[in-house]
Each structure stands twice: as structure tokens, then as C-alpha cells.
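Please see the structure below; I have some questions.
Heads up, one of the protein chains got dropped from this complex, but the rest are sitting where they should.
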Amino acid sequence: MSIQVRILPEAMDPAASLAELCGRDSEAGAISSFIGQVRSGDDLIALELEHYPGVTEAALEGIAQAAMQRWSLTEARIIHRVGRMEVGEPIVLVAAAAPHRRAALAAVEFMIDVLKTQAPFWKKEYTRTGSHWIEPRDEDHAAAEGWLRSTQDQAV
Amino acid sequence: MSIQVRILPEAMDPAASLAELCGRDSEAGAISSFIGQVRSGDDLIALELEHYPGVTEAALEGIAQAAMQRWSLTEARIIHRVGRMEVGEPIVLVAAAAPHRRAALAAVEFMIDVLKTQAPFWKKEYTRTGSHWIEPRDEDHAAAEGWLRSTQDQAV
Amino acid sequence: MTLNIRYFASLRDEMGRSQDALDAAVANQVSGIIAHLKDRDEKGWVLAEPFVRIIVNGVVAHAETPVADGDEIAFCPPFSGG
Partner (left out) sequence: MTLNIRYFASLRDEMGRSQDALDAAVANQVSGIIAHLKDRDEKGWVLAEPFVRIIVNGVVAHAETPVADGDEIAFCPPFSGG
């Protein structure tokens, strides 16, 4: 059982990180992952991600640990970019390895849902006309609360 | 919108295939994936996967198309090994790219669940004491039927 | 004037071969093929087992599915991919 959590101030390579999980643990029949990347739209030029050094890492660690406790996983990994990112650049990788697929799939969905509203990150959009901070959407809150209501997991 | 389906008789590199999906479509904010690999246990030495050439590819194509119709995806990809595989080797990659995470996550779960029992593959286990064909588990049938009941999707 | 019969995985093991070429006159439905093979082959009964899936020309078929000259009829045990 192992957890890896990282905050990266520079470009990340999510596929390379996923490659590290492949073929590593003979108990892991299933590896599931989610990659978030900067999506174009609304004149978006770039995204800036801010975090709370130390506290954000601890929150991600808590989310990964909660996933390990809740499902039978061999590994849980969260890598999150901070700083300025252009359209198309990766923002986050969440991955889980498990003996069985249901655990790996559910753990990834759990980790990305909870991370969105429960770990201290702040997102600023730069468009051609200026910049503004992003508020989490109602559906993001609902997704996290759906998981947390059932367990009292609290990331921070 | 694009679909890629492949049957590979030789070692596959799922992370490299996933890397191809990253940063490619500026509309895709979310890329989800599932990798199945040969898990150790029960004296397992190797797995052999058989398929029905032509018909299996068409079935996978149908599954990917069903996912594209059901969710708003930019890409759907299924790559499946056939032949003999040792413990730790990848068997299958299922991936979906989408503007939003919920679609990508659900499409991957759908495709792997349906693929398990609705595409013509047969799995033989080689152990130290001999070999035997694997029957799909009841829960695999239930998972596929859960999806198919709601849409009448039929892979083959 | 042939029906091309294919056996996959455990059914191939049971039948002891991967294919048969039958005279198209033996049957005009899947059920007729099964009856013919049960008659002719000691192991033919396995093809009538309820778990067997039949695929005619790439499409899932049933006992009543019509078959004709040149068709490919595949007998398949339950699928177990992924």
C-alpha cells in the first residue's frame, strides 16, 4: 500500500506518472486514472492555480488516505499543478491501483470529486478582457458532499 | 469526435496510448482511463486471450460508439491485448476524453463493464497444475446488464 | 454450397476442432445445424447448452435465425474479456 501526493510548480507529465504504476504491483489487476487539463472556451488564455503550501499537500494526503481506507487499493496517487497553465496543459492526475476494477474506478471518482472542493486550491482565469477567480460550481459541492456525507471524511 | 479500437497480438503500452490523448483536443478538460493487467494469484503463470477476428473489433467499435452517443465525449479508445500474457502485463486500456469529468468517468466505467461480457474474448488461465477457461463472474454479468437494460445497447 | 461453422475457446476444445464445413442443405435455421451436429458428433450436445452464444455473420443469433449458403456460424462460450 502506498500513497504519493505531489504539488508541481512546473509542467507535469501525467501519462509518464501513470506509466510508473503499470506492471509494478502484481496484486494490482486494475489501474484507473483521471487527468484534468485546461479546456478552451470563453476567451480563456490561461489558468492560474494557487495553493496553500504544506496545508494543501496534507489535504491531498488525507484524501488519498481516505480512499485507501474506503476501498481495497494497492496505490493512490494525486499530482496537482500550481502556477500558470495554458489551454491544453494538464492540471491534475488522480490514479488508483487495486486488485479489482470496481475499487480502482470508484476511488478515482472519489478523489477527484473531493479534491475539487475540499483541498485548498484557487483557480484564476485569464481571458482577453481580464482575469477573475473561479467559484466552485454547485454540482462540484454536491459531488463532494455526496461522498463525505457517507463517511465524515474531511480533507482539511 | 473520434473512436479508436485496436486488438494487439503483442505487448501494449497503455500509458503511451494515453499520452496521445493528452493535450490534443482543447475541448477536452477531462481524460479518464482504465487499465487492466494480469494479476497474480492462485498459482497463475500466464493468461491467454482469444478473440474472434473481425467480429471482436466490430463489437468494441459498437461499445465505443454507444459511449459516444450516451455521453458528450471528444474521444473514446479501446485497446485490447490478445495472445499470451505474463503476470503484470497489460490486458486492456479503455479511455475517454470529454469536456467534463462526469462524462469521461462514466464512459470509461461503461466501456469496461460492457466489454467484459459483451465482446467476444475468451480468457484461459495457465497455472502450475494446468490450464482452464475462465467463466465471467455473476457480478460482471450484472454490471453489463445494469448498463444495457437502460439503453438496449448490444455490443455484438 | 457450404455453411462455415466455427467453434471458439472451450467449445473448440470440446469439439476437438476449430471449424466445420457443412453442406448448406443440412439446415435452414441455426436449430437445424445444432440438431445435425448433435446427431453426427458425440460431443455435439455441448452446442445446445444454454450458455452457448451463436453469432451468424458477426451478428448475435438464436435458434430460429435463418442460415444460408456461405454463412459463417460461430458457437461461442460466455465472453470473458478485459
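Should a chain be cited, it is by its letter among A, B and C, assigned in written order, with residues numbered from 1 in that chain.
The rule is short, and it goes like this: a residue touches a chain if its C-beta (ideal position, glycine included) is under 8 Å from a C-beta of that chain, and two chains touch if they have at least 3 such contacts.
Predicted model only: the values in this text are computed from it and were never measured.
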item: Displayed chains contacted by the hidden chain, counting the whole assembly; value: A
item: Residue among A:Met12, A:Ala64, A:Ile91 or A:Ala107 that touches the chain left out of view; value: A:Ile91
item: Selected from A:Ile31, A:Leu73, A:Leu115 or A:Leu148 as touching the chain missing from the view; value: A:Leu115
item: For chain A, the residues touching the chain missing from this view; value: 36, 49-50, 52, 54-55, 58, 80, 91-92, 112, 115-124, 133-136, 140, 154, 156
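Note that in this section only the chains that are shown with their structure count from here on.
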item: Distance from chain C to chain B - Cα centre to Cα centre, in angstrom; value: 27
item: Distance between chain centroids, defined by C-alpha means - chain A, chain B (Å); value: 23
item: Where chain A touches two or more other chains at once, by residue number; value: 101
item: Residues of chain C whose C-beta touches two or more other chains; value: 82
